[in-house]
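All protein chains of the complex are present and in place, except for one that has been dropped.
As written, the chain order gives the labels A, B and C, with residue 1 at the start of each chain.
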């Protein structure tokens, strides 16, 4: 994996699969003196779709966003291209929602400090409990306590949305946040809210997946990070992790083992998102890892 | 893991959890000059049940089955013990059911020849297609072709049962056998029929699990070996295996990757069974591995 | 795994393999009304050695340590038994040594707070740099800054030893501590100092293992937790973890991926040690997990 510098950019592309698309995009970037340093692509022959992620270097180029957009204009029209162009200086702002459980929050914070979530900027922690405020403070991240009852849910979500808007948050991470977001909030951040579900989806949808796993007697448990959609636990899967278990593991042990999987599956998904490695289509993800 | 020799035995025990049970069993074996060489146990505090597997050596003992049974009689009554006593000379006879797919059959045969399925003896291969007869022949295993139509199913199952009875088969392996066994046949071999399901149960029950996995966009696929019960794909799970997949994997690729998991999960389950490492209770397994 | 309560005990045993040893130990515990709730054993036929770990419950027993030791006296003499008897109220005190890298320290602290290191008590953090003092403070653990130069090494180790002695520390964890301990210090804590080495031992012994791995072009990297002995990176291995890598991973990426393995292999080793699951012999470990 290549870490982006300020003089680098990423182009994420999707379009109907057609001949010449790779050459046309490469030519457009080359015309602006952009040097392609990494490229990955995927063709889905059933859906007839083409996807590509290109990282390029502008160190010896004088092109800015306007030049690049202009160079891509023809390609976009000719190939019905959808694209997202991210230039190196961009640092997407991130909000973490959590409740009382601290393992995912600590994990994300320590990774953030180690540079693993580059180029993301964690702008705030929002919680419906005051429990984790000291954690946010320890890492110098603003903490907002928004307690939720059935009566206050609508109002508090509006408050959260106002905070997100004010700080230009582009990605919301649900780090074991124990509230179901309203469809309205979800609709405001399509493919922009990442949740961690503590089971190997689609197994054990809903509440208490570790208890369900215990009762079924499975020999592996897992965790799944996915984009949140209106339908619970049904959003596009980004990453999954599993660990062995046995008859010796009671529910409490499954919870302990599962925490490690939750941390790993969530952190990898967040990292993929922040590095613009994910494209969503047909309820699934393409992850250029 | 310890491989059994002729002078060794295994005792599989289950009973309500009570104080003194471990000492009582150890004492009973010791009284017959049996030397305990391996012991594993499990207590389920919720069910209040105790399970134990003990391997012992009789090299310097003059005890036979009768002596051992006599020594265990008191313990059985005092602790409401259920037990199975397997002595070293026992070689359980095995039948493999298959259809057209050969990967699991070859895998089992090669492992059998390498001694991995010790102390099992593969007595026959039964199939509803003639396709794999050359494989059975190559390994010198009798092959029985029992084609099945809706009209002949009852008759052919009776023929299969007769073959199993005639050869004293104790374990049936469904190595990608593409027929659903009748409840009557299943009832004849409780916890004695091992199936391999090509998904990570309980995800993707039923037909075409790889297609279901493709459509859901999971990032790991798996296989599950389990004892067959009357309810399809719901029997006690013995072993599970998973492998990573990605957006690049179409259904055909998932099938290819899955074959490796099927082979591994099935072979491990068969090995555990033949080594008397499995106890079934509450629809789940205790596997002393 | 069973979490110990105050009324429970653990007996760790090693002796030459002999007939009757299992029954004799079970009988000794039973004579004191101890109820065996978990037992695991291992016989090494080549070394002719027997090892056992027994967890027992004293809820309905009036026995204390003296009673149990008395009951075991005969067995000890008859079978040349070495044993360690740990009663439930014991909370071994732990010191963590670290330098500048924080990932293992945070990981241990968060697990500690979640109860995963039960029954250990983290008594102090010792470091040759002041960098991680805020981390220790955040978790309310005393921090001791003992900077080391070639001239001060002997003196500072003496200071560390004094701190360990004063707090009755029983386990030292080297959580990426970048100093080599003197043979004298190591000799004071035999099988009591756990180190994490950032390679899959015995591959890449010594400095810069991730660079060595990069240069050899391996496809998996790993981490190894082990007890520290006088010979560098040669102590008994407790746990190992690996993760896939590829040509895309430069040294910096290997370091990032490796951190997750270091955390996992170290935490598991510490947990095994604190739960008295490890026996050391012949430069190797028996881990009753």
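Definition applied: contacts are C-beta pairs under 8 Å (C-beta built on N, C-alpha and C of every residue); 3 or more make two chains touch, one makes a residue touch a chain.
This structure is a prediction, so every number in the text was calculated from the model and none was measured.
Contact with the omitted chain, checked across B:103, B:153 or B:192, is made by B:103. In the complete complex, the residue from C:36, C:201 or C:267 that touches the missing chain is C:201. Of the candidate positions B:65, B:211 or B:248, contact with the hidden chain is made by B:248. Listed for chain C, the residues touching the missing chain in the whole complex are 42, 44-46, 200-204, 216-220, 222, 236-242, 246-248, 250, 282-287, 289.
In the full complex, chain A contacts the hidden chain through residues 2, 19-24, 26-27, 29-30, 33, 35-43, 60. The omitted chain makes contact with chain B at the following residues, 1, 3, 102-103, 106-107, 110, 113-114, 116, 134, 138, 248-249, 252-253, 256, 259-260, 264.
Operating definition for what follows: only the chains that are shown with their structure count from here on.
Chain centroids computed from C-alpha atoms place C closest to the centre of all protein C-alpha atoms shown. Inter-chain spacing, taken between the CA centroids of chain B and chain C, is 36 Å. Centre to centre, using the average C-alpha position, chain A and chain B are separated by 42 Å. Residue positions 248 of chain A are each in touch with at least two other chains.
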